[in-house]
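Our next item is subunit A:
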Amino acid sequence: MQLWLIPILPLAGFLINGLFGRRFSKAVVNTFAIGSVVLAFLWVLKTLSGLGGLPGTYTEHYFTWIQSGALSIGADFSVDRLTAVMLLVVTGIGSLIHIYAIGYMAHEGGYYRFFAYLNLFMFFMLTLVLAANYLVLFVGWEGVGLCSYLLIGFYFDKKIATDAGNKAFIVNRIGDFGFSLAMFLIFRQFGSLDFAHVFAQAPAAPVGLLTLIGVLLMFGACGKSAQIPLYVWLPDAMAGPTPVSALIHAATMVTAGVYMTARSWVIYTHAPIAMDVIAYIGIATAFVAATIGLAQNDIKKVFAYSTVSQLGYMFVGVGCGAFSAGIYHLMTHAFFKALLFLGAGAVIHSLSGEQDMRKMGGLGTRIPWTCGVMFCASLAIAGFPFTSGFFSKDAILLAADHRAPWLYWVGVFTAGMTAFYVFRAFFMTFFGRYRGHEHHPHESPPVMLVPLVILAVLSLAGGYLFKIPDFLHTVFPPVEATEELGPMAVASAAGLLGIALAYLMYVLKPGIPDSIASGAKGIYTLIYNKYFVDEIYDAVVVKPLVGGSRIILWKGADAGLIDGIVNGIGARAKGVGGVLRLAQSGNTRSYATWVAFGSVLVIFFMAVAGVLR
Partner candidate 1 sequence: MDLIVFLVFAVIAVVAAINVVVQRHPISSAVSLIGVMGSLAVLYLLLGAEFIAAAQVIVYAGAVMVLFVFVIMLLNAGTETRTGRSFIASLLGVPVLAALLAMLAYFTARIYPRGTEVRFGGFRGGTAEAVGRALFTTYLLPFEITSILILIAIVGAIVLARKELE
Partner candidate 2 sequence: MDSFIVISLIKIFVVFGALMTILAYLQWVERKVIAHIQVRPGPYRVGPHGLLQPLADVIKLITKEDLVPPYVNKVLYLAAPFLAITMALLSISVIPFGPAIQVGGYQTWMQLTDLNIGVLFILAVSSMGVYGIALAGWSSNNKYALLGGLRSSAQMISYELPLSLAIAAPLLVSNTLSLRKLVDTQDGWLWNWNLFHGWQYVSFIIFLIAAFAETNRVPFDLPEAENELVAGFHTEYSSMKFASFFMAEYANMITVSCMATLLFLGGWVAPWPAAYGSGYVPVAIFAAAGVIMLFHGLHPARRRDRLTFLPFGLILLLAAAVFLVPLTQSALLPLFWFCAKTGAILFLFIWIRGTLPRFRYDQLMQFAWKFLFPVAMLNLLVTGLVVAVFS
């Protein structure tokens, strides 16, 4: 079925734009960049329709990539229903965001560079999704990390952007360290990295080892999917262009951790402790991020913490054994969070770069289309009944309820907070009085609005249109939780309550927030400053590391030991060379004499050794 065409198309776009884009006009860059991604999307559709119902796994082997001893890694791609969902989400939403970016990036420098990176990201993301073994997946994993770094630091003349890029890259390395260890363990235990092989043998493996593997894999997923304790990079990543935030840091890349965890479900189902850890980390992340989100004023920061929080939900779903619910939420989240970011981007675009919500307000009448789609997205994330978020979030909460009631209640509370802070942002942006300085907020061009509208439709109806748990029943074990009306109603009610509270505080009585902030100053400062996590990390991890490196590694090991060894070797070599130098007389006849002498010796030793009979 030529699966390889799917990632290769964006790669071709990357190569063409990256190598020659400097000389292309924007129209040509657009043609290659968007064309390649849309073609990839169409090719996905054709492939999936060609594969029919996809009851099992369809694998393609291209060549043996690494052959070393017992290690044999093939460049293999495979497709099952899970992959199909991911492929559609990545290429579909990717296409929409690419189209959107035409409008958004129209006035930015480095136009071709942006699209080249974006295409490269698509290539790696599709490789990650299509991979049939952990190593190919890891290639995509690292590749999307690289693209994330490049795109966060896209405005490389801003220090904050490059710092954010570095932070994302370094924090991800920590997670990748766990992933690598997990891969080593997998290879050691199973002798292979192929999914099929590993999962077939996993049930027979010792539980302790599986737990270790699971936790290490989860550690990698925490890095990529911004979970506690490695979530700190994602809010900073908002320094990149907004389409990047939407595509990479909301819809696709950050969900790679969830995807990978779901992909390894066999390992997790045999390692219950690891699953618990995932669930606990997920719920903690969801809760903490939601609280931070309550007090942020930067519109993109709000959605960034919201993303972290929603990813935490997905982890809860996966950790509770409801893998399909996690993927379900992954998809709906891709719809509405992409829409939220793109809408925020449209707002920022219309205000010529203003991101502070305190300088917005009253935009509902000036940019009605943007307002409308943002409303749809906010409803979806708040879990308003029968929007997409409602279905997926309820599926997760039901699984959590089945697992442990306290998980469910924390989840519900977080859902309420989510609804609150999303609508807080919505109301602060679109209601009330305009507080900004830009005189003519303008509606976005159609090229930006059309993707927004499509995503709005998906946000509202996506959960109903694509019943992921039903579709994935061949992949994952059945979820024991049944649909219960009670918990569903409670969760919906929490969402509605949050919305109402936000309406009360930010539309009806705008004075309340300030009084709360001054009333509970301690808590407010705490969450406004994100629990001082960055500062704690800096004090606990970064400073000692830098200091230790300076004293021990640099002064001690490098200057003392390594330089000493190197200089010592140099001095020895010089000494030996001084002796040997005598032989290098520069006189050809002397050399010839030595050669003749040497050949005499060779003959002599040959005779002694008996070679000459």
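The set was built so that all candidates are chains of the complex that A comes from, given by their letters.
Details
Quick note on the criterion: contacts are C-beta pairs under 8 Å (C-beta built on N, C-alpha and C of every residue); 3 or more make two chains touch, one makes a residue touch a chain; residues count from 1.
Being a predicted model, the structure only gives us computed values, none of them experimental.
Here subunit A touches, in this complex, candidate 1 (chosen among 1 or 2). Remark: subunit A residues 585, 587, 589-590, 592-594, 596-597, 599-600, 603-604, 607, 612-613 touch candidate 1 in the complex.
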